[in-house]
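Note that one protein chain is taken out, while the other chains of the complex remain in position.
Presenting subunit A:
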Amino acid sequence: MTDERLMPVSSLRRAMIRPELGAICGVILVFAFFLMVAGDSGMFAPAGFQNWLVVSAQFAIIAVGACLLMIAGEFDLSVGSMIGFAGVIAAILTVQWGLPAWLAILVTFAVCIGLGAINGLLVIRTGLPSFIVTLAFLYILRGLTIWLSILTTRQTIIGGVREAAEGDWIAALFGGVIFKGFFQWLGDIGLLTTFTRGARAGQPVVEGVPMLIVWAIGLIIFGHWLLARTRFGNWIFASGGDAQAARYVGVPVNRVKVLMFMFTAFCATVFAMCQVMEFGSAAADRGLLKEFEAIICVVIGGALLTGGYGSVIGAALGALIFGVVQQGLFFAGAESSLFRVFLGTILILAVIMNTYIRRLITGER
């Protein structure tokens, strides 16, 4: 019963038409643009590379969580507040209560993932839109963070975490760099610029791969594998695509959604721990607006806002675009407030293109 009205599809077209196409074009455009306007500013020198890669990795970590959750049909607007909350909890536990850093980090993860589960269960049990439930948590968690921080330390910034976490192996998973020796060797053989003066003379300008980037890559690979290759990934698509139809064939939709809320909270906590270890301190205002930045990355990456469609690779490319634009304008010497203008424009263009591509793939009208 092949329909003679269907045009044959060329393999090139099939390879081109994929959810990430919009984001891939965006990446090419953004790189071309900054190679032109900021090519000689050091943006594409090793230290510059590290600069925007780290920023992109930050976005990517929360975007992976937001992506899977959005495909499962839900939102989490409490990600930013969760980042602030997790940092302050970890700092209070180590600096104020004197807990060993590894225990503090594990407790923080447990508390935050628990809060993610509460978010999810509230959405499932009440049947309210996750937009409202997590908006409430955006305020609740931010308020709790400031209150707890002032209650225990009389200030909103808690320092001394790096000293407290010195030599702790779980803390080391979130701070510092790996492949130090390899980068030193690259410096020694002249493939990587080294410092010529000062205390760090002879050391390469890039010390190694920051753990933040390692986490980002790890989470992207895990997220992509989970979504695209596993049975659970199929259930994520099904839960967001049509929850009732999924339930009728026996997909545990509620479990999938709650687990995705927990995973989003996990990603936010990873972000918070990396930030705390990097700065050596926690602050109650960390993570402001991160929930929206995560959602922007995911949407630039081709995911459908109402769920059931999207890709983790797309979200990661969205994070890359975000990071490159934010840091690139700085390298280009542009007025930093223009960043938001640029970002808004990219968002609109990406969404228009993604909508068009999605209609081609899914036959929506």
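Here is the rule we go by: a contact is a pair of C-beta atoms (placed from the backbone, for glycine too) under 8 Å apart; a residue touches a chain by one contact, two chains touch by 3 or more; residues count from 1.
Convention: contacts and distances are computed from a predicted model.
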Chain not present in the shown complex, as UniProt names it (candidates "Response regulator receiver", "Anti-sigma factor antagonist", "Glutamyl-tRNA(Gln) amidotransferase subunit A" or "Simple sugar transport system ATP-binding protein"):
"Simple sugar transport system ATP-binding protein"
Sole contact to the chain not displayed, among A:V251, A:I296 or A:L329:
A:V251
Using the touch definition from the top, which of A:L191, A:V341 or A:I361 touches the missing chain?
A:I361
Against the chain that's been left off, what residues of subunit A make contact? List them.
1-2, 6, 9, 225, 229-231, 233-235, 237-238, 241-242, 244-251, 304, 308-309, 361-364
